[in-house]
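Complex shown without one protein chain; remaining protein chains in place.
Letters A and B name the chains as they come in the text, with residue numbers starting at 1 for each one.
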Amino acid sequence: MEENSNKAKMHSPISERMGFVALMILQIILFMLFAVFVRYGKAALPAEVPGLFQEHVSKYPHFQDVHVMIFVGFGFLMTFLKKYGYSATGYTLFMSALIIQWTILVKGFFHMYDGKIELSLEHIIHSDISAAVPLISMGVLLGRTTPIQLLFMALFEIILFAVNEYVTLEVLSICDVGGSITVHAFGAYFGLAVSFMLRPKKEENEPGQYEAPTYTSDLFAMIGTLFLWIYWPSFNSVLADGTAQELTAFVLSTMMSHEKKLDMVHVQNSTLAGGVAVGTVCNLMIGGHGAILIGILAGSLSVIGYRYVTFRNRSKVLLGRNRTISYHKTHKQLRDRNRLDISSQAIVIVYAKLRLHDTCGVHNLHGMPGIIAGLGSIVYAYLATKEDYKYDLGAIFPAMASQPKNLTSNHIIGGYERSARAQAGFQLFGLFMTIIIAIVGGLIVGLVLRCTCFRKLQKEEQHQDELYWEVPEQKSE
Amino acid sequence: MEENSNKAKMHSPISERMGFVALMILQIILFMLFAVFVRYGKAALPAEVPGLFQEHVSKYPHFQDVHVMIFVGFGFLMTFLKKYGYSATGYTLFMSALIIQWTILVKGFFHMYDGKIELSLEHIIHSDISAAVPLISMGVLLGRTTPIQLLFMALFEIILFAVNEYVTLEVLSICDVGGSITVHAFGAYFGLAVSFMLRPKKEENEPGQYEAPTYTSDLFAMIGTLFLWIYWPSFNSVLADGTAQELTAFVLSTMMSHEKKLDMVHVQNSTLAGGVAVGTVCNLMIGGHGAILIGILAGSLSVIGYRYVTFRNRSKVLLGRNRTISYHKTHKQLRDRNRLDISSQAIVIVYAKLRLHDTCGVHNLHGMPGIIAGLGSIVYAYLATKEDYKYDLGAIFPAMASQPKNLTSNHIIGGYERSARAQAGFQLFGLFMTIIIAIVGGLIVGLVLRCTCFRKLQKEEQHQDELYWEVPEQKSE
Partner (left out) sequence: MEENSNKAKMHSPISERMGFVALMILQIILFMLFAVFVRYGKAALPAEVPGLFQEHVSKYPHFQDVHVMIFVGFGFLMTFLKKYGYSATGYTLFMSALIIQWTILVKGFFHMYDGKIELSLEHIIHSDISAAVPLISMGVLLGRTTPIQLLFMALFEIILFAVNEYVTLEVLSICDVGGSITVHAFGAYFGLAVSFMLRPKKEENEPGQYEAPTYTSDLFAMIGTLFLWIYWPSFNSVLADGTAQELTAFVLSTMMSHEKKLDMVHVQNSTLAGGVAVGTVCNLMIGGHGAILIGILAGSLSVIGYRYVTFRNRSKVLLGRNRTISYHKTHKQLRDRNRLDISSQAIVIVYAKLRLHDTCGVHNLHGMPGIIAGLGSIVYAYLATKEDYKYDLGAIFPAMASQPKNLTSNHIIGGYERSARAQAGFQLFGLFMTIIIAIVGGLIVGLVLRCTCFRKLQKEEQHQDELYWEVPEQKSE
C-alpha cells in the first residue's frame, strides 16, 4: 500500500496538471461555441402568446428520469469495485456534464436553422441519452484508463455516434426508439474495440489486484442498478412493462452459478439486459407476452455470457474464497468444474487469447442485448401491417408512410411508402453498419490512445482511486 | 465463520437447483398465460384518433414514484441487518418482478372483458402497489425463510389479497384509497400469522447471531426510509401533507428509548407509520390538523410498540453493548429498568410465550397504523355529508351516491344511496374481515411451509446472505 502510493506519486508528472489545464481550455472553448452557435428554441423563448408552458411540463419528468439514470444509475452501477467508487461516481459526473454540452453542439450541427442550433428541452433530453454512449464504453475500460484518456475517447466517440445515428435514423430511416442499436450496441462494441487495442501484455494478462468488490461496494452498485431498472421505461420512452427480464436473470443466475448460488454481479447487470433488448421494439406491437419473452431471452443470454464468456475478467470475483490458488490453475479448474461445452470453451479461449478485458461485463449487458433488439426489430418490421398499426404506422416507421413525418419545422423524415420487407432489410443493414462503425472507430481511438503521448496506467495503478483522488487514510474497507 | 459456510454448503442440496428450475418454469407459465389472456387496453393501443397520449403522461410520474418506493424503498429499508443486504435488495427485486406479473393476471381475472385482460398503465400501477403486500409480509419473516418459501407465500398471498380487495372495495364498497386496510394491515397480519406457524422451538427462542445492524447497514436502510417517506403521498394517491408524523416519531423515539437516546430503528420505521395511518382517510376532509393528529397518534403508537412490545425481537439491537449478558437475564433487566406497566408486561409475555418473531417490526409500521387508519375511516365516514363533499362524494364513497361510478366501460361500482351511518358500519366490517382473512390465510400458508417438503433454514443459517449468495471474502461489513 505504502509503496504503491509512493510509486503513484512518482508517476504523477507535470503532464497531469497540463491535462487538466487542457480540460479547462476545453470548457472555455465549449462556452465560446455555445455563445456563437446556440440560441434558445422557440419553445424556450419568452411567450409571444401564452400556453407554451405545456410542452415543458409534459416532458420535464421524463427528462429528470433520464437524468437520474445517467448520473445516479450509471455512476453507482460502476461503484462495485472495492477501491474505485470515487472514480466511478466522479468521472461519470464530469464526463456526462462535458458530453452533454458537446453533444448539444455535435448533434445540433446536423439540424442547424439559419446558422444557429436551437436549444430546447427535447434537444437536451437527446443529449442526455447520448451521454450514455461513452459511459457504456467507459464500463468496458473501467479502472484501466486515465480520465484524460476517457475524455479523449468520449469526444471522438460522440462525433462518430452522431454521424451513425444521423445515417441510421434519418437517412436509412430505421426504427430504434429505445436506442438499443444506436446507443447500447454502438457504445458496447466501440468500448470493446478500444479495450482490444489497450489489451495488456501477455505476462500481465491477469485480473487486477483491486478488481473485486466488497460487501459494501456491491450494495452501492445496487443503488445504481435499481434506479437504472426503475427508470428504464422512461429511457425506452414508452409504457414498457418489462418486469419479466430480471426475474429470468435471477433464475438463470442461480442455475448457472457454480456452487449454485446467486451472484450480485449477475443481478446487477443481467437485470438490465432485458431493458436494452426491448428498447428497439418497445413501441411495436409486441404485447405483454412479447416483452416477457424478450426479457427471458436477454436475461438468459446475459447470465450465460457472464458464466461462460466473461469469467476471464471477473474470475477474481467468482473465485472469492480461493485467492491463494494461482490464476492459471484456477482457470483450468473452473473450466473443468463447469464442464463447458466445446463452443463455450472456444469462446473462452478466444477471450483468453485476445486478452480482451471487459471490467463491467458490458458485452453481456449492452452488446448482446442490443443485437437481440436489432434482430427482434427485423422480425417485427417484417410483420408490420397497416391494419395492426393504423395511424401509428407513420410515427413508428416513417419510411413506410406515404406522408413524411415532421420532427420540427425544418426537419422531416420518411414518407417513402417503403414495404415491410424492405424495412426489415434496412433494419438489418442499420444494425450491421452500426456495429462495423463502432468497431472500426474504437480500434482507431484505441490505437491513438496506445501509441501517442497519453499517459498509460501501470498494472498496479489500475482499479484504484489513489492515483487521482485524495483518499482518506483509514483502511478503505 | 468457516464452519458455518461449510455447513451451509453441506445443506445446499439438489433440491435448491430444483427450486430454481421450478422458478424458470413458473416464469415460462406466466409468459404463456400472458400470451393467452392479456392484450393491450385501448389506451395503450395505437391511436385510431390522436389525443390519447394524455392519460399516459399524467399518470406516468405517479407510476415511477410507486416504482421507486417498491424497489428502492422496500429494498433498502430491509438492508439494516449486517449480513443480509444482498438478500434484502435482491429478493425484493425478484419477488416484485414476479408478483407484478402474477398480480396483473390474478386481479385481471376479476375484470375480464371478452375473455381478455386489458393491460393499461393503471392496471400496472395497481399491480405495483399490490407488490407491497408480500414485501410487507417478507419484512416480518426477513432472514428466516428461503427464497422459495417466500415465493410460495407470495403467490398464495396475492390470490387471497385480490379476493379480499375485490370483496371490500367493490362488493362492500368501502373507502380505502391509500390501501392502509387492504394492503398494509392485510400484509402485516398475514406475515405475522405465517411467522407464528414458523416460530422457533422453545430452546432456540433467541435473537439470531446476525440479527443486528452495523453503522453502514443502517445508513443503507436510511436510503430506503427516505425514498419511502418522500413518495408516500404518491402511494396514498393524493395531496397529503403528512409532514407531521415523523417528527412525532422522532420525539417519541427519544422519550421512549432507554438511555434517552435516539434509535435508528425507530426513525427508520416509525417515520413511515404516519403515512400508513393516513392512507385510508387521506382523500377525506381531514384538514392539515387532522393529518398532524393522525401522525402524532401513529408515530407514538409505533414507537411505543417498538419499545414495549417488539423489543423481544430486536433486543440484540437494543442491547448493543451488553452482548455478553445472557438473553433471559437481559430480558428481565430491561423489563425492570423500563418499569413496564402491567398491561405492557402482559403483551411482552404473550410475545415471549408465542415466540412470534417480527424482524422488521412490521406490526408497528404496517399493522397497528393500518388499524388506526381503518378506525379513522369509520369516524370520517360517519361524519360525511353531502354538504361537505359536494360533487366528490360519489368519487370517495361510491356507495353513498345515487349514481354508480364508472371505473371502466365494463366496470361500475356503487350507487346504492347508502347512509353515512351504514357506510361507517361497512368500513368496520371491511376492516374486521380483512384482518380475519389475513390471519387465517397466513396460518394456512405457514402450516404448509412448516409441514411439507420445503427446505427450512437452521438457526445458524438465518439472517445472512452466504447460503444463497456469492459473498466477497473480505470482512463483510
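Methods note: contacts are C-beta pairs under 8 Å (C-beta built on N, C-alpha and C of every residue); 3 or more make two chains touch, one makes a residue touch a chain.
Keep in mind it's a predicted model, so treat the numbers as computed, not measured.
Checked against the full complex, the candidates B:M197, B:L226, B:I412 or B:M433 give a single residue touching the omitted chain, namely B:L226. Of the listed residues B:L23, B:V106, B:L119 or B:A212, the one in contact with the hidden chain in the full complex is B:A212.
For the chain missing from the display, the contacting residue among B:V38, B:L121, B:L192 or B:I292 is B:I292, taking the whole complex into account. One chain of the complex is left out; on chain B, the residues touching it are 58, 61-62, 65, 82, 212-216, 218-219, 222-223, 226-227, 229-231, 234, 239, 241, 243-248, 250-252, 254-255, 257, 259-265, 267, 271, 285, 287-289, 292-293, 296, 317-318, 320-321, 323, 388-393, 477. The missing chain lies against chain A, touching residues 5, 9, 12, 16-17, 20-21, 23-24, 27-28, 30-32, 34-35, 38-40, 44, 46-50, 56-57, 60-61, 64, 67-68, 71-72, 75-76, 79, 83, 85-86, 89-90, 93-94, 96-98, 100-101, 104, 119, 121, 124, 216, 220, 223, 467-474, 476-477.
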